[in-house]
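Removed: one protein chain of the complex. Kept in place: all other protein chains.
Take a look at subunit A:
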Amino acid sequence: MHATIALFRNELRLLLRNPAVVIWTILIPIAALVVMCLIPGAREPLPNFGGLSVIESYQPTLIVFAATMLALQMMPMFIGQYRELGFLRRLRTTPAHPRDLLAAILALILTISLVVGLVLLTFPLLFGVGVMGRLALQSLLLVLVATSFLAVGSMLAAVIANPRVAAGVGAALAAIMWFFAGMWFPRVLFPGWLATISDWTPGGAAASVLGAAAAGQPIAAQPLIALGLWTVGGFSIATRSFRWE
């Protein structure tokens, strides 16, 4: 445990020295939200967004954006680099197991995803956008969403040995997730078959549950099952196929 904490602190320090991570996963999503909050029209509920404001309907997309950048693109790259450098092997010669490093990286990525997600959920409340009473459920769903992306990212890190390929595949997958989360095209306008596919992807399922929670609607079972399956499936493939060297 002591080793994992030391590795976590070290990973945090190294991550903050990596400007790409800080800019893409922390600054850009938060800045996008802050800008929207400053536009009065974006705070008004709109009938064709199901009574939600522009901010509220983009919130899930931004959460998916931050979580996927971290879990799908950055994390497989970090882990792949450590494997390539021989650092995982180097740790095997110490009382710390390389598993401790993976645990530290997963914990760190999850922590940042949750912190950024919480900022994205709470900041609009200062502008009277969103409902305080729904924050607890939204936060709970945020944990589930971030965990399922972490599982998919772990699977990539395990299956793809080359860190550059892993980061490339992760970036492509992240972009697909943004599409299914409605970044470029509102989800309500998806045709039926696309909506069905979308709801079974982690991105679509995440946007679905977070959107429903924001609107005060009941959370459907299907997207929860989808997120659960991706989480269990991703982590089990990752643990079975992970290569240390």
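The criterion applied here is as follows: contacts are C-beta pairs under 8 Å (C-beta built on N, C-alpha and C of every residue); 3 or more make two chains touch, one makes a residue touch a chain; residues count from 1.
By our rule, contacts and distances are computed from a predicted model.
J.: Between "Glutaredoxin", "Glycerol 3-phosphate dehydrogenase (Quinone) subunit B", "SWIM-type domain-containing protein" or "ABC-2 type transport system ATP-binding protein", which matches the UniProt record of the unshown chain?
T.: In UniProt, the chain excluded from the picture bears the name "ABC-2 type transport system ATP-binding protein".
J.: With respect to the chain omitted from the figure, which of A:Asn10, A:Gln217 or A:Thr239 is a touching residue?
T.: Selected residue, touching the omitted chain: A:Asn10.
J.: Tell me, which residues in subunit A touch the chain that this view leaves out?
T.: Contact residues on subunit A toward the absent chain are 2-3, 5-7, 10, 13-14, 17-18, 81-82, 85-87, 89-90, 92-96.
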